[in-house]
Each structure stands twice: as C-alpha cells, then as structure tokens.
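For this depiction, one protein chain was excluded, whereas all remaining protein chains were kept in their positions.
So, subunit A:
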C-alpha cells in the first residue's frame, strides 16, 4: 500500500468535524464517535493500517492519522461538554419553584418561655456570678418555717401583714400554710448547713389577696448571706450591682429607707431612681422619680438563733423582691393578672424564645 492509497484525510476530517458540530444530542455524538473511533471506526481502521505500512510510509502517515484522532477526540469532548451544558440549562429552565411560597414556621420560632422563667434565669446568671447558689423549698409550709422561725410571734400584728392561705386544721390543732414568702427556704437553708451561706431563693408564693395589682399567687426571689462579717454596706453594693446588671444600665441610684420586717434588724426598703415621664414606660438609671423595688436588712438575731446559729458569731443579710414585679418593670407588661391567664397571644408577645438564654457573656436580654 502506498501513501497515495490513503483516503483523503482532510475530507474525512471535514466530514467528521461537521458531523460532531451538528450532533444534536449525546447519543448522536456517540454514534459519530463509534463510527470514527470505535473498534471498527473509520479512523480506528486507518490507525490499524499503520502496522502494514513501510517505515517510510508510517513516518508520514502516522502523525497525520494520530493527529486526526487527537483532534477528533478534542472536538468530541468539546461538543459533549456543550451538549451537556445545553441539556442542563434546558433542565434547569424547567425546574422552578415559587420561592415566595411561605414555609412552615419552625417550632423553635413558635415556642416561648414565660417571662417568669426567663427572669429567674437572668437572676440566676447575675447572682451565680457573685457566688450565690439557688435554693428551693416546698410551697406548703408549716407555721415554724413560714412564721415562727422568722420571728413572727403568734398573734403579732406583723402576721396580719400577710394574708395567709391555710390548709385544714389537723387533729393536734396545727395547720399548714401556703408559704407567704420564700423566706422559709432561708430557714431551711440555715438549718441544713453551716455558714458561709450565699443563696438566692426564687419561687411561688401565696397570699389571699386579689385586685388590680395583687394575685393570690405570685413569685418572689430572696437572697441570703450568712458569714462572720458581711454587713449592710456589702448588701448595698450587691443590690447596686444587681440593679445595674438586671436593668442593663451603667449606673443606678438607690435610696434606702428604714422599714420593718420581723426577720431583719435593721430593716430597710429600697427605692431605685427612674424616669416615669414617658407614658407606659419606666426607664432606670435616669430621671428624678423613685420606685420601691425591694425590702432587705440584717438577719434578725432571733432568726439566727431559731436556725441554730449564734448571733454573736454569725451575721448576714437578706433581701426579697417580687419576680413578677421586676419582670413588669423591665419588660413593660402593664397587668400582673395576665401572667397567669395562659393567653397564648400574651405569652407569644411577652414570652422569650427558647434559644434566648440569658448569659452575662451575651447579655441578659440580648
């Protein structure tokens, strides 16, 4: 066979190249590939024919045929990519959704924590940072823990400051009460362990009182420190730090007024500085109004004695305030009664999302 016997490679290349360019889809392209480069393909046959050529002939025919093959492969690859891209584009053209359709709200978006739970978590974060543990106790209390140990003498008018709920009188004449404050938890804490003691006691409390600003059930948090030297000055600092942290203001002025509680001596009430000039809103840390927020004092020597502590050795202080009340002050709920009505409109509006966990690092009300 002579070189002249080779078919017209240029014509073959023109024909195949035109076929590749004109292939409408991948199967058509594949048919061309098989026809040219398949086992029996035209170009494959030519490649095979190289073996039968003289070295002279091969020298010129080899590069020509191999070159043809390589160019065809490149053209096939390029066309395949084009077809694939076109097919994908066509498919994507048909694959459409209306992205404006609403999705279902995620459960975490719908769920809420009650403001009371959130505020208890805030209080815990603030006081844990100062080294306070959280103590709890039963809602049904006996007279000793709720009154007697706290220096409320039987028949004393101070007992009438608390509108107490009673459970039925027992055979021995005693009757249990629904705790009127969380102070019995302080008693239980002192009876259970030796000082130093630093606890806060949040919880439900009960008084038989119901009007615009009172509900028969409400929530209190009390704090207790017992050691050998903590005094009112420390209490003042703690309360200042608490108010700054809780109300998230840089400074807050406080005013202490002498008062009376049977379980503390000296006793005080504390007002904080605020601005009430905007209707429906109270701002703390500014303004010229005062708002009473808590009662406090040095633990009464009789209480220490009743809890097995020697008042000449130990001393300390306690304070208490309404959780519902400080929640209302901070977050602006106008009506206490709504706290306990389980109206999901109210709960969704004033409640907190489950992932809004109050931390000192991230901010209490982030």
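By our rule, contacts are C-beta pairs under 8 Å (C-beta built on N, C-alpha and C of every residue); 3 or more make two chains touch, one makes a residue touch a chain; residues count from 1.
The working rule: contacts and distances are computed from a predicted model.
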Seminar exercise, completed: The chain missing from this complex carries, among "LLM class flavin-dependent oxidoreductase", "sn-glycerol-3-phosphate transport system permease protein UgpE", "3-isopropylmalate dehydratase large subunit" or "Phenylalanine--tRNA ligase beta subunit", the UniProt name "Phenylalanine--tRNA ligase beta subunit"
For this session: For the chain that's not shown, point to the residue among A:111, A:285 or A:322 touching it.
Result: A:111
Exercise. Which residue among A:182, A:220 or A:267 touches the omitted chain?
Worked result: A:267
Exercise. For the chain left off this view, which of A:38, A:138 or A:287 is in contact with it?
Worked result: A:138
For this session: With the full complex in mind, choose from A:10, A:25, A:281 or A:343 the residue touching the hidden chain.
Result: A:343
For this session: Considering the whole complex rather than only what is displayed, give the residues of subunit A touching the chain that is not shown.
Result: 101-108, 110-114, 116-117, 121, 124, 128, 130-134, 136-140, 153-158, 160-161, 165-169, 175-176, 178, 196, 198, 204, 206, 208-210, 216-217, 225, 229-234, 236-238, 240, 255-260, 265-269, 298, 300-302, 311, 315, 339-345, 347-348, 351, 353-355, 357
